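What follows is a short report on a single structure.
Here the complex is missing one protein chain, while the rest keep their positions.
By letter and in written order, the chains are A, B and C; residue numbering begins at 1 in each of them.
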Amino acid sequence: MKRIYLDHAATTPVDPEVLEAMLPYYVESFGNPSSIHSFGRETRKALDQARATVAKEIGAAEPSEIIFTGSGSESDNMAIKGVALSYREKGDHIITSAIEHHAVFDTCKFLEKQGFKVTYLPVNGEGLVNPADLKQALTDKTILVTIMHANNEVGTIQPIAEIAKILKERKILFHTDAVQTTGSIPVDVHELGVDLLSLAAHKFYGPKGVGVLYARKGIRLTPVIHGGAQERNRRAGTENIAGIVGLAKALELANQKLPETSKSLTELRDYLIDNVLQKFEYVRLNGHRTRRLPGNANFSFEFIEGESLLLNLDLKGIAASSGSACTSGSLEPSHVLLGMGICHEIAHGSLRLTLGKSTTKEEIDYVLEVLPEIVNKLRAMSPLYNN
Amino acid sequence: MKRIYLDHAATTPVDPEVLEAMLPYYVESFGNPSSIHSFGRETRKALDQARATVAKEIGAAEPSEIIFTGSGSESDNMAIKGVALSYREKGDHIITSAIEHHAVFDTCKFLEKQGFKVTYLPVNGEGLVNPADLKQALTDKTILVTIMHANNEVGTIQPIAEIAKILKERKILFHTDAVQTTGSIPVDVHELGVDLLSLAAHKFYGPKGVGVLYARKGIRLTPVIHGGAQERNRRAGTENIAGIVGLAKALELANQKLPETSKSLTELRDYLIDNVLQKFEYVRLNGHRTRRLPGNANFSFEFIEGESLLLNLDLKGIAASSGSACTSGSLEPSHVLLGMGICHEIAHGSLRLTLGKSTTKEEIDYVLEVLPEIVNKLRAMSPLYNN
Amino acid sequence: MYTDKVMDHFQNPRNVGEIENANGVGEVGNAVCGDIMKIYLQVEDNRIVDVKFKTFGCGAAIATSSMVTEMVKGKTLEEALEITNQAVAEALDGLPPQKMHCSNLAADALHKAIQDYRSKLAG
Partner (left out) sequence: MYTDKVMDHFQNPRNVGEIENANGVGEVGNAVCGDIMKIYLQVEDNRIVDVKFKTFGCGAAIATSSMVTEMVKGKTLEEALEITNQAVAEALDGLPPQKMHCSNLAADALHKAIQDYRSKLAG
């Protein structure tokens, strides 16, 4: 059976060109970049180049502002804990949104246990934070605001630059989780006006296990991983050279093709959304209709539960995901959908289809073809559906 | 110029067989193991298998005791901070040694700032911790002891099993940093009697950017990286499948060949040590003569400084390392050598040669051939040397 | 993640639907939790002669519902009440640990339906 991958927000395959760039750094060029001998200097050079590339791609002022980490989650943890612990004498208040990724959300919950105060800004029905709410939440003790660039479930893009302006005036540090946006829409730290930014390679056709935290020069960051002097004493551990080289290459490629990919993905996404909304009763689009990631479509099908929808799609060769938390072993439905004011029943029935650069119109047509019979079958089985 | 790599303690090349095992997990089999669709189930299976392999190789009772991390440093941080934060109500005292890797040392320093009390056990001139010292240091408030299995600079192997016995009686958690030993000497958590153990793939011909923390069932660990439910809620972040598969494969291969490699490395190491001690005046072997890692030789050449020795060796094609901290940008000489009671002057002149499975007698002979002229040249230049 | 048996019952659920004049109906769960199961019984002479179900829930929820209906058909009420959650899960060759809560629901719904029948009988 031909398989159709529509879960690009979860992860993407490594681009063969990226893998090719990585391959020299396993068997042949393997030195520890901290070593002063020729093996080490070789990989140090690759590391420096990758850092310069990433700095350039995201508009950082200096390569030293780029910190390589082991994942997007680690970048988020490091930004938030790093600032919290370093600026505690200035204040103990952090502001975030109600629909952040768990890497931000759980880190904030952890810091609450450590005595910090956290405000979780509400979002509207489309998933947007209101900058006016942020303004109101600011206090003398606010040391950090962390708001994601775009949401991983519903794709809504936040008004980051607008928020940054408010914070710049008050000299409050601003972090954004750009794990979903990097490589998909333009991400430039200068234009966004952020002080810290997280990204992860595996979301833009790079390898898993490597991420970046951008931290503007001068920001103090207590390390999350203590130890050796790597990454200017900010993140210990022998550098994952192959992964870092892959991240830089993937970012370069993604940004090169961005205008083109973004346009075609948006078209395909809109085609999918329009057709689903037309074809079905009791369906709603989650997230903002236009202010959303090019590849993201997220629907709620009333009366049915997400996992059974996914399993049926999988049986038809279609890989998708859901906000349904049952899939991850917890019984809570997505805090993102609930945070947007969607009721439990409907939140449980969400279906996220995320398109990628290899997605074709034929694939979307196939989805549109098989979806009705699956939805009908599940609704016929549902005690909530009475037609 | 033929290059000779004698810095295997810093890092090792990936075994081609390991790379081969990793390759399917970049471009083809790339799903997120948390996804329920076929792409995710594929990598979930690989993840489960790798976990089972690692558990078996280190003698863990259950695969769930294996936590994949992003590095040896992260494993160390997670073990120590994880236990410290989870058991704080039981006590606030941690015991370690004076010659731990910075990933342990700096983590302990950090915890001291957070209000924990840390005892740094002294070591003798050969780098050995005395279990009697440990016994004396124990208090009612001791929640964790962390002592490395073998030291990365001087190769001395600690009496871990003996220490474990003391701690088991008192029900105090015991962590060992086995980053240098795994794959080089037998590492079995049951035989060592430890509750937590760190290892890193790149030290045994696996990829960089992936490590393991073994944590015996039932041990509570506050995460270092908060977020998603990966690794049973203990370490968030999309799993680095290729890296994890590589780690498991590398560990399997290393342990398969261990008896053989260990024997031949020990012979070669002894040949090197004997010859150097014979050939030079004013040279000493650092670390224990026999209770040391099979591939480790560490010398101090009096009157000369480590980095200039390394640079000269590098010009001859020989990759080595030094305890000299100048190489890493700090001005402190190795805390390991100082901790062993070696004076600053001599500590600055240390040379670590670490042999690996590809090292040949010819290579060692070449080192023995070029070393005298380099040492003589530098001594002739030294204001400390008066012959 | 799921066994072949679970997938079989998920794909081809047995006894889906309602029984118009069911003399025992049991419902458990709620939309907040994400699982709702409703079991309809036709009991005659203390024996379950027909059973149907409707379920809103995950793959395990659907499969356990389907399985429990198969297991009780033709059984006496006493026999049916002996069916445990564990038995349903075992009949499906096991469930993922985090899904065991769903198999609980299937037995619960059955027992509630039997209760309903008995209370109607009594009333």
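In the analysis below, contacts are C-beta pairs under 8 Å (C-beta built on N, C-alpha and C of every residue); 3 or more make two chains touch, one makes a residue touch a chain.
A quick note: this is a predicted structure, and the numbers were derived from the prediction, not measured.
A.B. asks: Which of the visible chains would the unseen chain be in contact with across the whole complex?
C.D. replies: A, B
A.B. asks: For the chain not shown, which residue from A:Arg44, A:His102, A:Lys249 or A:Arg379 touches it across the whole complex?
C.D. replies: Residue touching the chain left out of view: A:Arg44.
A.B. asks: With respect to the chain omitted from the figure, which of B:Ala161, B:Leu277 or B:Met381 is a touching residue?
C.D. replies: Of these options, the touching residue for the absent chain is B:Met381.
A.B. asks: Mind pulling the chain B residues that touch the left-out chain?
C.D. replies: 303-308, 311, 315, 324-327, 329-331, 333, 343-345, 348, 380-384
A.B. asks: Provide the residue numbers of chain A that touch the chain removed from this figure.
C.D. replies: Touching the missing chain: residues 36, 41, 44.
By definition in this document, only the chains that are shown with their structure count from here on.
A.B. asks: Can you work out the whole-Å distance between the CA centroids of chain A and chain C?
C.D. replies: 40
A.B. asks: What is the distance, in whole Å, between the centres of chain B and chain C, each centre taken as the mean of its C-alpha atoms?
C.D. replies: 55
A.B. asks: Which chain C residues touch at least two other chains?
C.D. replies: Residues of chain C touching two or more partner chains: there are none.
A.B. asks: So which stretches of chain A touch two or more other chains?
C.D. replies: 307, 311, 327, 329-330
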